[in-house]
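One structure follows; several queries about it will come next.
A protein chain is absent from this complex, but the other protein chains hold their places.
Our next item is chain A:
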Amino acid sequence: DQVLHIVPETFQQVQHLQHLCNTLLLDLWKPLLPEDIWAGEDLHIRVPAPLVQEVKDSLDQYTISYRVLIPDVQELVDQSMPRERSSHRQVPEGYVYTQYHRMEEIYQWMTQIQKSNSELVTQHYLGKTTENRTMYYLQISQPSDKIKKIIWMDCGIHAREWISPAFCQWFVKEILQNYRSDPKIRRFLQNLDLYILPVLNIDGYIYSWEKDRLWRKNRSPHMNGTCYGTDLNRNFNSSWGSIGVSYNCSSEIFCGSGPESEPETRAVAQFIKKKKSDILCYLTIHSYGQYILTPYGSTTRPPSNNEELMHVAEMAAAALMGKYGTSYKVGPTSLILYSNSGSSRDWAHMIGIPFSYTFELRDKGTHGFVLPPDQIQPTCEETM
């Protein structure tokens, strides 16, 4: 298929072009409708491959000059978005980490990552979502006799924060790609296991792709299906429902009907509770704002290990800034952001996990949730 650029010069040319579009049912990219074709104005038409010669002949016949704007539309589409059916795209070497991916692709990616890195990676069942989709996490673990401490990282608890799942995927890729060549990563994995949940709020993420880009919550129905969604990051059992929430389903910070009322919350909480004695660090990735947030959101009373928490976070922010100069603010949510209760990060710390952080990735509001794909790489690189 080709896209042609034409600037009709006369009214007759306009008429002929309208006729061509209507009879051949050509795909008008600009303007949208044949009746909006005007002399002197840019016209972009996508012509299906079998009709290209016929259309060009017809334009020549009416001495309408044209230029080929896009010589191969499919090529351009493939470059910007990998085709789902194309089998070679599912190999991680062909996976484009600098683009946003829909959930089906992420599921396929997880399977592939495990297949091509089976000595280190295993995929595990975590639970089911409200709409009955399966939640999986990836375990990156170097085979060894000793029991290792765990670092848990989840992404995509809020549907619209697309840079977050993109980061989890990038992170996995970086670790696996550089495991052999980077002694730091090898040493890391000698002593620690990584558990990564690339998308926590799967139903919400899919909804943000298909229906509403700025959706935040999960998709649990309330009030007889007249209202949807609980804010999963207000649904954990950490001073649940006390501050910075709404009890009204129509709010974006609706905390649900009770602590852990949502299957997604329960799936994560049950697992973490089971493993908590071995979990050293809980990380949850969000956007936007450029913060590294420490407990708590529900109170300004500092956590017991506040000094150490802050020190580590400050070192992280400094390292992050060293890469591209991006500045992150560090501190407890309740002091530098706003008060909220029921967050997963507060909960993780309250049950005894010493290092618990929320990362709010780029940016500071210029693009907000709709961060362009060309920022995926720098955001992920600096956060690594």
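The criterion applied here is as follows: contacts are C-beta pairs under 8 Å (C-beta built on N, C-alpha and C of every residue); 3 or more make two chains touch, one makes a residue touch a chain; residues count from 1.
Following the convention adopted for this analysis, contacts and distances are computed from a predicted model.
*Asks:* The hidden chain: which UniProt name fits, "Glucosidase 2 subunit beta", "LXN protein", "Red chlorophyll catabolite reductase" or "Alkyl transferase"?
*Replies:* Its UniProt record gives the name "LXN protein".
*Asks:* In the complete assembly, which of A:1, A:105 or A:231 touches the absent chain?
*Replies:* A:231
*Asks:* Determine which one of A:68, A:214 or A:319 touches the chain that has been left out.
*Replies:* A:214
*Asks:* Go through chain A and note every residue touching the omitted chain.
*Replies:* Residues in contact with the chain left out: 31, 36, 38, 40-41, 100, 209, 213-214, 216, 231, 244, 246, 250-253, 337-338, 365-373, 375.
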